[in-house]
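Certain chains of the assembly are absent from this excerpt, and the rest are unmoved.
Naming follows writing order (A and B), and every chain is counted from residue 1.
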Amino acid sequence: MKSFYESQQINEKKLFELFKKADDIRANLKKYDKMLSGKIMATLFYEPSTRTRLSFETAMLKLGGKVISTENAREFSSAIKGESIEDTIRVISSYCDCIVMRHYEEGSALKASKISSIPIINAGDGKGQHPTQALLDAYTIFREIGRLEKIKIALVGDLLSGRTVRSLCYLLGKFSENEIIFVSPENLRMKDDIKQYLDKHKIIWGEEKDLQKILPKVDIIYITRIQKERMKKEDYEKARGKYVINEETLKLVRKETRIMHPLPHVEEIDLPIKIEQEDKRIVYFKQAENGLYIRMALLLELLK
Amino acid sequence: MKSFYESQQINEKKLFELFKKADDIRANLKKYDKMLSGKIMATLFYEPSTRTRLSFETAMLKLGGKVISTENAREFSSAIKGESIEDTIRVISSYCDCIVMRHYEEGSALKASKISSIPIINAGDGKGQHPTQALLDAYTIFREIGRLEKIKIALVGDLLSGRTVRSLCYLLGKFSENEIIFVSPENLRMKDDIKQYLDKHKIIWGEEKDLQKILPKVDIIYITRIQKERMKKEDYEKARGKYVINEETLKLVRKETRIMHPLPHVEEIDLPIKIEQEDKRIVYFKQAENGLYIRMALLLELLK
(Lines give C-alpha, C1' and ligand atoms only; values in the text may rest on other atoms or scores of the structure.)
Protein backbone atom coordinates (compact mmCIF):
# COMPACT_ATOMS: atom_id res chain seq x y z
CA MET A 1 0.00 0.00 0.00
CA LYS A 2 1.53 3.28 -1.12
CA SER A 3 -1.49 5.60 -0.84
CA PHE A 4 -4.68 5.20 1.20
CA TYR A 5 -7.69 6.45 -0.73
CA GLU A 6 -10.43 3.94 0.13
CA SER A 7 -11.07 1.64 3.07
CA GLN A 8 -11.30 -1.49 0.88
CA GLN A 9 -7.53 -1.35 0.45
CA ILE A 10 -7.04 -2.62 3.99
CA ASN A 11 -7.30 -6.36 4.49
CA GLU A 12 -8.02 -8.16 7.74
CA LYS A 13 -4.39 -8.87 8.56
CA LYS A 14 -3.25 -5.30 7.92
CA LEU A 15 -6.14 -3.92 9.96
CA PHE A 16 -5.17 -5.87 13.05
CA GLU A 17 -1.53 -4.91 12.57
CA LEU A 18 -2.58 -1.26 12.61
CA PHE A 19 -4.69 -1.81 15.76
CA LYS A 20 -1.76 -3.46 17.50
CA LYS A 21 0.57 -0.67 16.47
CA ALA A 22 -1.94 1.97 17.64
CA ASP A 23 -2.20 0.24 21.03
CA ASP A 24 1.55 0.16 21.36
CA ILE A 25 1.89 3.85 20.42
CA ARG A 26 -0.73 4.77 23.03
CA ALA A 27 1.14 2.83 25.71
CA ASN A 28 4.65 3.92 24.72
CA LEU A 29 4.36 7.38 23.17
CA LYS A 30 7.93 8.29 24.10
CA LYS A 31 9.29 5.37 22.05
CA TYR A 32 7.77 6.82 18.89
CA ASP A 33 8.47 10.51 19.27
CA LYS A 34 11.34 10.65 16.77
CA MET A 35 10.27 7.88 14.38
CA LEU A 36 9.40 10.25 11.54
CA SER A 37 11.96 12.93 12.27
CA GLY A 38 13.10 14.56 9.04
CA LYS A 39 9.80 13.78 7.31
CA ILE A 40 7.33 16.47 6.21
CA MET A 41 3.59 15.97 5.83
CA ALA A 42 1.41 18.41 3.86
CA THR A 43 -2.26 18.87 4.73
CA LEU A 44 -4.15 20.09 1.67
CA PHE A 45 -7.76 20.84 2.60
CA TYR A 46 -10.21 22.04 -0.04
CA GLU A 47 -13.14 21.68 2.34
CA PRO A 48 -13.64 22.94 5.90
CA SER A 49 -12.36 20.65 8.62
CA THR A 50 -10.53 21.49 11.77
CA ARG A 51 -10.95 18.24 13.62
CA THR A 52 -9.53 15.89 10.97
CA ARG A 53 -6.76 18.24 9.93
CA LEU A 54 -5.59 18.85 13.50
CA SER A 55 -5.81 15.13 14.26
CA PHE A 56 -3.44 14.32 11.39
CA GLU A 57 -1.12 17.20 12.21
CA THR A 58 -0.93 16.14 15.86
CA ALA A 59 -0.24 12.55 14.77
CA MET A 60 2.66 13.71 12.61
CA LEU A 61 4.10 16.03 15.28
CA LYS A 62 3.94 13.31 17.94
CA LEU A 63 5.98 11.07 15.64
CA GLY A 64 8.66 13.75 15.33
CA GLY A 65 7.69 14.80 11.83
CA LYS A 66 6.92 18.29 10.54
CA VAL A 67 3.87 19.78 8.91
CA ILE A 68 3.07 22.25 6.14
CA SER A 69 -0.57 23.11 5.92
CA THR A 70 -3.35 24.89 4.08
CA GLU A 71 -6.80 25.01 5.59
CA ASN A 72 -8.63 26.58 2.70
CA ALA A 73 -6.98 25.32 -0.45
CA ARG A 74 -10.16 25.88 -2.42
CA GLU A 75 -9.92 29.64 -2.11
CA PHE A 76 -6.26 30.28 -1.42
CA SER A 77 -4.47 27.84 -3.67
CA SER A 78 -4.09 27.88 -7.41
CA ALA A 79 -7.34 25.94 -7.69
CA ILE A 80 -9.04 29.33 -7.86
CA LYS A 81 -6.86 30.17 -10.89
CA GLY A 82 -8.01 27.00 -12.63
CA GLU A 83 -5.13 24.63 -11.90
CA SER A 84 -5.88 20.91 -12.07
CA ILE A 85 -5.59 18.79 -8.93
CA GLU A 86 -2.93 16.73 -10.72
CA ASP A 87 -0.68 19.74 -11.22
CA THR A 88 -1.12 20.87 -7.61
CA ILE A 89 -0.21 17.41 -6.37
CA ARG A 90 2.85 17.21 -8.60
CA VAL A 91 4.20 20.46 -7.21
CA ILE A 92 3.34 19.87 -3.54
CA SER A 93 4.73 16.33 -3.71
CA SER A 94 8.13 17.74 -4.62
CA TYR A 95 8.20 19.51 -1.25
CA CYS A 96 7.20 16.79 1.20
CA ASP A 97 6.94 13.09 2.09
CA CYS A 98 3.17 12.61 2.16
CA ILE A 99 -0.02 14.55 1.49
CA VAL A 100 -3.20 14.38 3.54
CA MET A 101 -5.94 15.68 1.33
CA ARG A 102 -9.60 16.61 1.71
CA HIS A 103 -11.43 17.56 -1.47
CA TYR A 104 -15.00 18.32 -2.46
CA GLU A 105 -14.96 15.94 -5.45
CA GLU A 106 -15.53 12.21 -5.19
CA GLY A 107 -12.57 10.33 -6.60
CA SER A 108 -10.09 13.17 -6.19
CA ALA A 109 -7.85 11.24 -3.78
CA LEU A 110 -7.55 8.32 -6.18
CA LYS A 111 -6.81 10.75 -9.00
CA ALA A 112 -4.13 12.38 -6.87
CA SER A 113 -2.57 9.08 -5.85
CA LYS A 114 -2.19 8.06 -9.50
CA ILE A 115 0.00 11.04 -10.31
CA SER A 116 1.81 11.37 -6.99
CA SER A 117 5.32 10.13 -6.30
CA ILE A 118 4.59 10.15 -2.54
CA PRO A 119 1.76 8.67 -0.42
CA ILE A 120 -1.62 10.37 -0.57
CA ILE A 121 -4.02 9.92 2.35
CA ASN A 122 -7.68 10.57 1.66
CA ALA A 123 -9.16 12.70 4.45
CA GLY A 124 -12.54 12.82 2.74
CA ASP A 125 -13.44 13.16 -0.95
CA GLY A 126 -16.88 14.70 -1.48
CA LYS A 127 -19.60 12.10 -1.04
CA GLY A 128 -16.99 9.40 -1.63
CA GLN A 129 -15.05 8.05 1.30
CA HIS A 130 -13.30 9.02 4.51
CA PRO A 131 -11.22 5.87 5.00
CA THR A 132 -9.20 6.91 8.06
CA GLN A 133 -12.51 7.57 9.80
CA ALA A 134 -13.44 3.97 8.99
CA LEU A 135 -10.14 2.85 10.51
CA LEU A 136 -10.82 4.68 13.75
CA ASP A 137 -14.42 3.47 13.77
CA ALA A 138 -13.33 -0.16 13.36
CA TYR A 139 -10.60 0.36 15.96
CA THR A 140 -13.18 1.75 18.39
CA ILE A 141 -15.58 -1.17 17.79
CA PHE A 142 -12.75 -3.61 18.38
CA ARG A 143 -11.64 -1.90 21.58
CA GLU A 144 -15.17 -1.63 22.92
CA ILE A 145 -16.72 -4.94 21.82
CA GLY A 146 -13.59 -7.07 21.49
CA ARG A 147 -14.20 -8.31 17.95
CA LEU A 148 -14.97 -7.20 14.40
CA GLU A 149 -17.12 -10.17 13.37
CA LYS A 150 -20.61 -11.15 14.46
CA ILE A 151 -21.31 -7.48 15.10
CA LYS A 152 -24.87 -6.24 14.84
CA ILE A 153 -24.69 -2.56 13.97
CA ALA A 154 -27.29 0.10 13.21
CA LEU A 155 -26.14 2.87 10.86
CA VAL A 156 -28.45 5.78 11.54
CA GLY A 157 -29.12 9.14 9.91
CA ASP A 158 -27.83 10.59 6.67
CA LEU A 159 -26.71 7.47 4.81
CA LEU A 160 -26.84 9.15 1.42
CA SER A 161 -24.29 11.95 1.89
CA GLY A 162 -22.39 10.44 4.80
CA ARG A 163 -19.05 9.16 3.55
CA THR A 164 -18.03 7.75 6.93
CA VAL A 165 -20.81 5.12 6.89
CA ARG A 166 -19.84 4.13 3.37
CA SER A 167 -16.20 3.64 4.31
CA LEU A 168 -17.21 1.69 7.42
CA CYS A 169 -19.44 -0.69 5.39
CA TYR A 170 -16.51 -1.51 3.14
CA LEU A 171 -14.43 -2.46 6.18
CA LEU A 172 -17.18 -4.42 7.95
CA GLY A 173 -17.71 -6.36 4.74
CA LYS A 174 -14.31 -7.95 5.24
CA PHE A 175 -15.42 -9.81 8.37
CA SER A 176 -17.82 -12.69 8.69
CA GLU A 177 -21.32 -12.78 10.12
CA ASN A 178 -21.73 -9.04 10.62
CA GLU A 179 -25.23 -7.66 10.32
CA ILE A 180 -25.97 -4.09 9.27
CA ILE A 181 -29.26 -2.28 9.75
CA PHE A 182 -29.72 0.97 7.84
CA VAL A 183 -32.00 3.45 9.61
CA SER A 184 -32.47 6.63 7.63
CA PRO A 185 -35.06 9.13 6.49
CA GLU A 186 -36.72 8.00 3.25
CA ASN A 187 -34.87 10.63 1.20
CA LEU A 188 -31.40 9.81 2.59
CA ARG A 189 -31.16 6.04 2.14
CA MET A 190 -27.91 4.13 1.58
CA LYS A 191 -27.00 3.85 -2.10
CA ASP A 192 -27.17 0.57 -4.04
CA ASP A 193 -23.42 0.22 -4.62
CA ILE A 194 -22.84 -0.43 -0.91
CA LYS A 195 -25.78 -2.83 -0.71
CA GLN A 196 -24.39 -4.80 -3.66
CA TYR A 197 -20.94 -4.85 -2.09
CA LEU A 198 -22.43 -6.26 1.14
CA ASP A 199 -24.41 -8.87 -0.81
CA LYS A 200 -21.26 -9.92 -2.61
CA HIS A 201 -19.48 -10.32 0.72
CA LYS A 202 -22.44 -12.20 2.23
CA ILE A 203 -23.10 -9.57 4.87
CA ILE A 204 -26.70 -9.54 6.08
CA TRP A 205 -28.25 -6.10 5.82
CA GLY A 206 -31.70 -4.63 6.17
CA GLU A 207 -33.49 -1.30 6.23
CA GLU A 208 -35.64 -0.20 9.13
CA LYS A 209 -37.72 2.90 9.78
CA ASP A 210 -38.31 2.54 13.49
CA LEU A 211 -35.18 3.38 15.48
CA GLN A 212 -36.81 2.53 18.80
CA LYS A 213 -37.37 -1.06 17.69
CA ILE A 214 -33.70 -1.36 16.75
CA LEU A 215 -32.07 0.29 19.75
CA PRO A 216 -32.37 -2.70 22.13
CA LYS A 217 -31.15 -5.20 19.56
CA VAL A 218 -27.73 -4.04 18.37
CA ASP A 219 -24.12 -4.01 19.58
CA ILE A 220 -23.33 -0.69 17.99
CA ILE A 221 -25.48 2.34 17.24
CA TYR A 222 -23.58 4.48 14.77
CA ILE A 223 -25.54 7.69 14.36
CA THR A 224 -24.68 10.50 11.95
CA ARG A 225 -25.58 14.12 11.35
CA ILE A 226 -28.01 15.16 8.58
CA GLN A 227 -25.56 16.98 6.32
CA LYS A 228 -27.49 20.15 5.61
CA GLU A 229 -24.63 21.53 3.47
CA ARG A 230 -24.89 18.64 0.99
CA MET A 231 -28.63 18.75 0.22
CA LYS A 232 -31.55 20.98 -0.75
CA LYS A 233 -33.34 22.85 1.99
CA GLU A 234 -36.54 20.83 1.56
CA ASP A 235 -34.64 17.55 1.86
CA TYR A 236 -33.07 18.78 5.06
CA GLU A 237 -36.40 19.81 6.55
CA LYS A 238 -37.91 16.46 5.63
CA ALA A 239 -35.04 14.52 7.24
CA ARG A 240 -34.10 16.39 10.41
CA GLY A 241 -35.19 15.43 13.88
CA LYS A 242 -36.47 11.98 12.87
CA TYR A 243 -33.82 9.97 14.70
CA VAL A 244 -32.55 11.31 17.97
CA ILE A 245 -30.64 9.85 20.89
CA ASN A 246 -31.91 11.58 24.02
CA GLU A 247 -32.47 10.57 27.63
CA GLU A 248 -35.74 8.89 26.61
CA THR A 249 -34.42 6.79 23.73
CA LEU A 250 -31.19 6.03 25.61
CA LYS A 251 -33.27 3.98 28.07
CA LEU A 252 -33.90 1.47 25.27
CA VAL A 253 -30.18 0.84 24.76
CA ARG A 254 -28.58 -2.20 26.44
CA LYS A 255 -25.71 -1.84 28.91
CA GLU A 256 -23.25 -3.56 26.55
CA THR A 257 -24.21 -1.54 23.49
CA ARG A 258 -22.00 1.33 22.36
CA ILE A 259 -23.15 4.59 20.76
CA MET A 260 -20.78 6.02 18.17
CA HIS A 261 -20.82 9.18 16.06
CA PRO A 262 -18.20 10.53 13.64
CA LEU A 263 -18.80 14.05 15.05
CA PRO A 264 -19.60 16.89 14.91
CA HIS A 265 -23.04 16.08 16.26
CA VAL A 266 -25.95 18.51 16.43
CA GLU A 267 -29.57 17.79 17.37
CA GLU A 268 -29.46 14.04 16.59
CA ILE A 269 -27.76 13.63 19.95
CA ASP A 270 -29.49 15.54 22.70
CA LEU A 271 -27.95 14.48 25.99
CA PRO A 272 -26.75 16.42 29.05
CA ILE A 273 -22.97 16.78 29.23
CA LYS A 274 -22.92 14.81 32.49
CA ILE A 275 -24.37 11.75 30.79
CA GLU A 276 -22.02 12.14 27.84
CA GLN A 277 -19.11 12.19 30.26
CA GLU A 278 -20.14 9.33 32.53
CA ASP A 279 -22.27 6.85 30.60
CA LYS A 280 -20.06 3.99 29.41
CA ARG A 281 -22.30 3.43 26.37
CA ILE A 282 -21.37 6.83 24.94
CA VAL A 283 -18.02 6.46 23.14
CA TYR A 284 -17.89 9.19 20.50
CA PHE A 285 -15.28 11.29 22.25
CA LYS A 286 -13.17 8.17 22.82
CA GLN A 287 -13.59 7.54 19.10
CA ALA A 288 -11.99 10.90 18.27
CA GLU A 289 -9.07 10.13 20.59
CA ASN A 290 -8.64 6.69 19.04
CA GLY A 291 -8.34 8.47 15.71
CA LEU A 292 -5.10 10.07 16.80
CA TYR A 293 -3.40 6.74 17.53
CA ILE A 294 -4.67 4.91 14.46
CA ARG A 295 -3.54 7.81 12.26
CA MET A 296 -0.11 7.65 13.88
CA ALA A 297 -0.02 3.93 13.06
CA LEU A 298 -1.05 4.64 9.47
CA LEU A 299 1.58 7.35 9.00
CA LEU A 300 4.23 4.94 10.28
CA GLU A 301 2.96 2.27 7.89
CA LEU A 302 3.14 4.59 4.88
CA LEU A 303 6.27 6.55 5.71
CA LYS A 304 8.70 4.22 7.47
CA MET B 1 -4.49 28.11 38.24
CA LYS B 2 -5.31 25.58 35.56
CA SER B 3 -6.85 27.81 32.90
CA PHE B 4 -6.51 31.58 32.38
CA TYR B 5 -9.80 33.09 31.29
CA GLU B 6 -9.93 36.43 33.14
CA SER B 7 -7.31 38.76 34.55
CA GLN B 8 -8.81 38.72 38.07
CA GLN B 9 -7.42 35.22 38.51
CA ILE B 10 -3.91 36.60 38.90
CA ASN B 11 -2.98 37.90 42.36
CA GLU B 12 -0.20 40.32 43.17
CA LYS B 13 2.31 37.63 44.08
CA LYS B 14 1.71 35.57 40.97
CA LEU B 15 1.90 38.67 38.79
CA PHE B 16 5.36 39.58 40.01
CA GLU B 17 6.49 35.98 39.65
CA LEU B 18 5.43 36.10 36.01
CA PHE B 19 7.26 39.41 35.49
CA LYS B 20 10.42 37.95 37.01
CA LYS B 21 10.16 34.85 34.87
CA ALA B 22 9.57 36.96 31.74
CA ASP B 23 12.66 39.03 32.53
CA ASP B 24 14.72 35.90 32.98
CA ILE B 25 13.47 34.39 29.71
CA ARG B 26 14.35 37.59 27.86
CA ALA B 27 17.87 37.54 29.29
CA ASN B 28 18.47 33.80 28.91
CA LEU B 29 16.44 32.61 25.95
CA LYS B 30 18.76 29.67 25.28
CA LYS B 31 18.09 28.25 28.76
CA TYR B 32 14.39 27.91 27.97
CA ASP B 33 14.47 26.63 24.41
CA LYS B 34 13.61 23.01 25.24
CA MET B 35 11.49 23.55 28.38
CA LEU B 36 8.22 22.55 26.70
CA SER B 37 9.62 20.03 24.26
CA GLY B 38 7.09 17.28 23.62
CA LYS B 39 4.16 19.61 24.39
CA ILE B 40 1.62 20.69 21.78
CA MET B 41 -0.39 23.91 21.89
CA ALA B 42 -3.51 24.42 19.77
CA THR B 43 -4.55 27.90 18.66
CA LEU B 44 -8.28 27.98 18.01
CA PHE B 45 -9.29 31.37 16.62
CA TYR B 46 -12.93 32.10 15.81
CA GLU B 47 -12.18 35.79 15.21
CA PRO B 48 -9.54 37.46 13.04
CA SER B 49 -6.21 38.02 14.74
CA THR B 50 -2.75 37.57 13.36
CA ARG B 51 -0.82 39.47 15.99
CA THR B 52 -2.06 37.63 19.07
CA ARG B 53 -2.04 34.22 17.42
CA LEU B 54 1.51 34.59 16.10
CA SER B 55 2.66 35.95 19.45
CA PHE B 56 1.41 32.83 21.23
CA GLU B 57 2.75 30.50 18.56
CA THR B 58 6.17 32.13 18.69
CA ALA B 59 6.13 31.87 22.49
CA MET B 60 5.43 28.14 22.28
CA LEU B 61 8.04 27.51 19.57
CA LYS B 62 10.72 29.41 21.49
CA LEU B 63 10.05 27.13 24.47
CA GLY B 64 10.61 24.05 22.30
CA GLY B 65 6.93 23.16 22.03
CA LYS B 66 4.91 22.50 18.90
CA VAL B 67 1.80 24.13 17.49
CA ILE B 68 -1.38 23.10 15.72
CA SER B 69 -3.42 25.99 14.49
CA THR B 70 -6.60 27.23 12.90
CA GLU B 71 -6.93 30.88 11.98
CA ASN B 72 -10.56 30.89 10.96
CA ALA B 73 -12.32 28.35 13.17
CA ARG B 74 -15.62 30.17 12.71
CA GLU B 75 -15.83 29.24 9.05
CA PHE B 76 -13.61 26.20 8.72
CA SER B 77 -14.32 24.23 11.85
CA SER B 78 -17.39 22.26 12.77
CA ALA B 79 -18.84 25.42 14.29
CA ILE B 80 -20.34 26.07 10.87
CA LYS B 81 -22.07 22.69 11.07
CA GLY B 82 -23.60 23.64 14.40
CA GLU B 83 -21.23 21.97 16.85
CA SER B 84 -21.14 23.39 20.39
CA ILE B 85 -17.94 24.95 21.70
CA GLU B 86 -17.91 22.31 24.45
CA ASP B 87 -17.77 19.46 21.94
CA THR B 88 -15.04 21.14 19.91
CA ILE B 89 -12.98 21.66 23.06
CA ARG B 90 -13.44 18.07 24.17
CA VAL B 91 -12.13 16.75 20.88
CA ILE B 92 -9.25 19.22 20.43
CA SER B 93 -8.17 18.72 24.05
CA SER B 94 -7.60 15.03 23.34
CA TYR B 95 -4.92 16.05 20.81
CA CYS B 96 -2.84 18.58 22.70
CA ASP B 97 -1.59 20.02 26.00
CA CYS B 98 -3.22 23.46 25.98
CA ILE B 99 -5.61 25.52 23.90
CA VAL B 100 -5.30 29.23 23.16
CA MET B 101 -8.71 30.38 22.12
CA ARG B 102 -10.25 33.54 20.68
CA HIS B 103 -14.01 33.56 20.33
CA TYR B 104 -16.68 36.09 19.40
CA GLU B 105 -18.85 35.31 22.44
CA GLU B 106 -18.29 36.73 25.89
CA GLY B 107 -17.83 33.95 28.42
CA SER B 108 -16.77 31.33 25.90
CA ALA B 109 -13.30 30.84 27.40
CA LEU B 110 -14.77 30.20 30.85
CA LYS B 111 -17.27 27.79 29.31
CA ALA B 112 -14.42 25.99 27.53
CA SER B 113 -12.28 25.81 30.66
CA LYS B 114 -15.09 24.15 32.58
CA ILE B 115 -15.26 21.20 30.18
CA SER B 116 -11.59 20.98 29.28
CA SER B 117 -9.13 18.49 30.73
CA ILE B 118 -6.22 20.73 29.69
CA PRO B 119 -5.45 24.46 30.24
CA ILE B 120 -7.46 26.98 28.22
CA ILE B 121 -5.98 30.43 27.64
CA ASN B 122 -8.41 33.19 26.74
CA ALA B 123 -7.02 35.20 23.81
CA GLY B 124 -10.12 37.40 23.71
CA ASP B 125 -13.79 36.53 24.18
CA GLY B 126 -16.11 38.96 22.40
CA LYS B 127 -16.59 42.11 24.48
CA GLY B 128 -15.44 40.17 27.55
CA GLN B 129 -11.75 40.05 28.34
CA HIS B 130 -8.31 39.68 26.84
CA PRO B 131 -6.39 38.77 29.97
CA THR B 132 -2.95 38.09 28.47
CA GLN B 133 -3.11 41.58 26.99
CA ALA B 134 -3.66 42.85 30.56
CA LEU B 135 -0.59 40.88 31.66
CA LEU B 136 1.58 42.45 29.01
CA ASP B 137 0.12 45.88 29.71
CA ALA B 138 0.87 45.58 33.43
CA TYR B 139 4.31 44.17 32.62
CA THR B 140 4.99 47.17 30.38
CA ILE B 141 3.82 49.67 33.02
CA PHE B 142 6.05 47.99 35.58
CA ARG B 143 9.09 48.01 33.28
CA GLU B 144 8.54 51.62 32.25
CA ILE B 145 7.41 53.25 35.51
CA GLY B 146 8.95 50.84 38.01
CA ARG B 147 5.78 50.15 40.02
CA LEU B 148 2.17 49.05 39.74
CA GLU B 149 0.77 51.16 42.57
CA LYS B 150 0.23 54.91 42.84
CA ILE B 151 -0.15 54.96 39.05
CA LYS B 152 -2.26 57.68 37.49
CA ILE B 153 -3.53 56.33 34.20
CA ALA B 154 -5.85 57.65 31.51
CA LEU B 155 -7.80 55.03 29.58
CA VAL B 156 -8.80 56.69 26.33
CA GLY B 157 -11.08 55.82 23.42
CA ASP B 158 -13.52 52.97 23.00
CA LEU B 159 -14.08 51.90 26.62
CA LEU B 160 -17.37 50.16 25.84
CA SER B 161 -16.23 47.50 23.35
CA GLY B 162 -12.54 47.43 24.28
CA ARG B 163 -11.87 44.26 26.24
CA THR B 164 -8.23 45.14 26.88
CA VAL B 165 -9.12 48.14 29.06
CA ARG B 166 -11.56 46.01 31.02
CA SER B 167 -8.94 43.34 31.70
CA LEU B 168 -6.41 46.00 32.67
CA CYS B 169 -8.81 47.61 35.18
CA TYR B 170 -9.25 44.26 36.90
CA LEU B 171 -5.48 43.97 37.31
CA LEU B 172 -4.91 47.57 38.41
CA GLY B 173 -7.63 47.08 41.01
CA LYS B 174 -5.33 44.68 42.83
CA PHE B 175 -2.83 47.43 43.68
CA SER B 176 -3.20 50.33 46.07
CA GLU B 177 -3.59 54.02 45.39
CA ASN B 178 -3.97 53.76 41.63
CA GLU B 179 -6.10 56.38 39.95
CA ILE B 180 -7.94 55.78 36.70
CA ILE B 181 -9.38 58.44 34.41
CA PHE B 182 -11.78 57.30 31.72
CA VAL B 183 -11.73 59.48 28.61
CA SER B 184 -14.20 58.32 26.00
CA PRO B 185 -16.82 59.53 23.55
CA GLU B 186 -20.22 59.85 25.25
CA ASN B 187 -21.54 56.74 23.49
CA LEU B 188 -18.59 54.50 24.35
CA ARG B 189 -18.26 54.96 28.12
CA MET B 190 -16.89 52.31 30.48
CA LYS B 191 -19.61 50.01 31.80
CA ASP B 192 -20.81 50.05 35.40
CA ASP B 193 -19.49 46.61 36.35
CA ILE B 194 -15.91 47.83 36.12
CA LYS B 195 -16.70 51.03 38.02
CA GLN B 196 -18.28 48.99 40.81
CA TYR B 197 -15.28 46.67 40.89
CA LEU B 198 -12.98 49.66 41.25
CA ASP B 199 -15.14 51.15 44.00
CA LYS B 200 -15.05 47.86 45.85
CA HIS B 201 -11.25 47.82 45.62
CA LYS B 202 -11.04 51.48 46.67
CA ILE B 203 -9.50 52.61 43.41
CA ILE B 204 -10.14 56.26 42.62
CA TRP B 205 -11.65 56.73 39.19
CA GLY B 206 -13.23 59.57 37.25
CA GLU B 207 -14.57 60.43 33.83
CA GLU B 208 -13.25 63.29 31.77
CA LYS B 209 -14.17 64.68 28.38
CA ASP B 210 -11.17 66.87 27.72
CA LEU B 211 -8.11 64.78 26.79
CA GLN B 212 -5.85 67.85 26.58
CA LYS B 213 -6.50 68.67 30.23
CA ILE B 214 -5.53 65.14 31.21
CA LEU B 215 -2.44 64.61 29.07
CA PRO B 216 -0.02 66.58 31.31
CA LYS B 217 -1.26 64.99 34.50
CA VAL B 218 -0.90 61.20 34.13
CA ASP B 219 1.85 58.57 34.25
CA ILE B 220 0.29 56.44 31.54
CA ILE B 221 -1.89 57.33 28.57
CA TYR B 222 -3.48 54.11 27.35
CA ILE B 223 -5.30 54.93 24.15
CA THR B 224 -7.45 52.51 22.17
CA ARG B 225 -8.99 52.20 18.73
CA ILE B 226 -12.70 52.91 18.12
CA GLN B 227 -13.81 49.36 17.24
CA LYS B 228 -15.85 50.04 14.14
CA GLU B 229 -16.60 46.33 13.71
CA ARG B 230 -18.39 46.12 17.07
CA MET B 231 -20.84 49.03 16.69
CA LYS B 232 -23.41 50.67 14.44
CA LYS B 233 -22.18 52.99 11.74
CA GLU B 234 -23.72 56.08 13.36
CA ASP B 235 -22.04 55.28 16.67
CA TYR B 236 -18.72 55.00 14.91
CA GLU B 237 -19.17 58.31 13.12
CA LYS B 238 -20.13 60.00 16.40
CA ALA B 239 -17.07 58.63 18.20
CA ARG B 240 -14.19 58.72 15.74
CA GLY B 241 -11.50 61.39 15.64
CA LYS B 242 -12.42 62.86 19.04
CA TYR B 243 -9.27 61.80 20.83
CA VAL B 244 -6.04 61.80 18.89
CA ILE B 245 -2.37 61.70 19.79
CA ASN B 246 -0.54 63.74 17.19
CA GLU B 247 2.49 66.02 17.17
CA GLU B 248 0.36 68.81 18.64
CA THR B 249 -1.17 66.92 21.56
CA LEU B 250 2.11 65.07 22.20
CA LYS B 251 3.58 68.40 23.29
CA LEU B 252 1.30 68.31 26.32
CA VAL B 253 2.72 64.98 27.54
CA ARG B 254 5.40 65.00 30.22
CA LYS B 255 8.81 63.46 29.61
CA GLU B 256 8.24 60.68 32.16
CA THR B 257 4.77 59.76 30.87
CA ARG B 258 4.37 56.68 28.67
CA ILE B 259 1.89 56.29 25.80
CA MET B 260 0.52 52.78 25.40
CA HIS B 261 -1.84 51.20 22.88
CA PRO B 262 -2.94 47.56 22.51
CA LEU B 263 -2.58 47.88 18.71
CA PRO B 264 -3.54 47.89 15.91
CA HIS B 265 -3.86 51.66 15.92
CA VAL B 266 -5.48 53.71 13.19
CA GLU B 267 -6.23 57.45 13.19
CA GLU B 268 -6.25 57.87 17.00
CA ILE B 269 -2.46 57.91 16.76
CA ASP B 270 -1.21 60.18 14.02
CA LEU B 271 2.55 60.49 14.40
CA PRO B 272 5.44 60.32 11.93
CA ILE B 273 7.31 57.00 12.00
CA LYS B 274 10.49 58.81 13.08
CA ILE B 275 8.84 60.04 16.27
CA GLU B 276 7.32 56.63 16.93
CA GLN B 277 10.78 55.10 16.65
CA GLU B 278 12.74 57.63 18.68
CA ASP B 279 10.49 59.22 21.27
CA LYS B 280 10.96 57.44 24.60
CA ARG B 281 7.35 58.21 25.62
CA ILE B 282 5.98 56.00 22.83
CA VAL B 283 6.06 52.39 24.05
CA TYR B 284 3.39 50.54 22.11
CA PHE B 285 5.78 48.52 19.98
CA LYS B 286 7.78 47.62 23.10
CA GLN B 287 4.46 46.53 24.58
CA ALA B 288 3.94 44.02 21.76
CA GLU B 289 7.44 42.63 22.28
CA ASN B 290 6.86 42.38 26.04
CA GLY B 291 3.83 40.28 25.17
CA LEU B 292 6.02 37.55 23.77
CA TYR B 293 7.99 37.13 27.00
CA ILE B 294 5.05 37.33 29.36
CA ARG B 295 3.20 34.74 27.25
CA MET B 296 6.23 32.46 27.43
CA ALA B 297 6.17 32.88 31.21
CA LEU B 298 2.45 32.08 31.29
CA LEU B 299 2.84 28.96 29.14
CA LEU B 300 5.57 27.73 31.46
CA GLU B 301 3.35 28.42 34.47
CA LEU B 302 0.44 26.46 33.01
CA LEU B 303 2.32 23.62 31.31
CA LYS B 304 5.36 22.78 33.41
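We adopt the following convention: a contact is a pair of C-beta atoms (placed from the backbone, for glycine too) under 8 Å apart; a residue touches a chain by one contact, two chains touch by 3 or more.
A quick note: this is a predicted structure, and the numbers were derived from the prediction, not measured.
Each chain in view is the same protein; 2 are placed here, and the whole complex, as held in this structure file, contains 3 copies.
FYI, only the chains that are shown with their structure count from here on.
A separation of 40 Å divides the Cα centre of subunit A from that of subunit B. Interface residues of subunit B, counted against subunit A in their complex, comprise 38, 40, 42, 44, 66, 68-73, 75-78, 80-83, 86-88, 90-92, 94-96, 115. Those residues of subunit A whose C-beta lies close enough to touch subunit B in the complex are 33, 45, 48-51, 53-55, 57-58, 61-62, 69, 71-72, 225, 228-229, 263-267, 273, 285, 288-289, 292.
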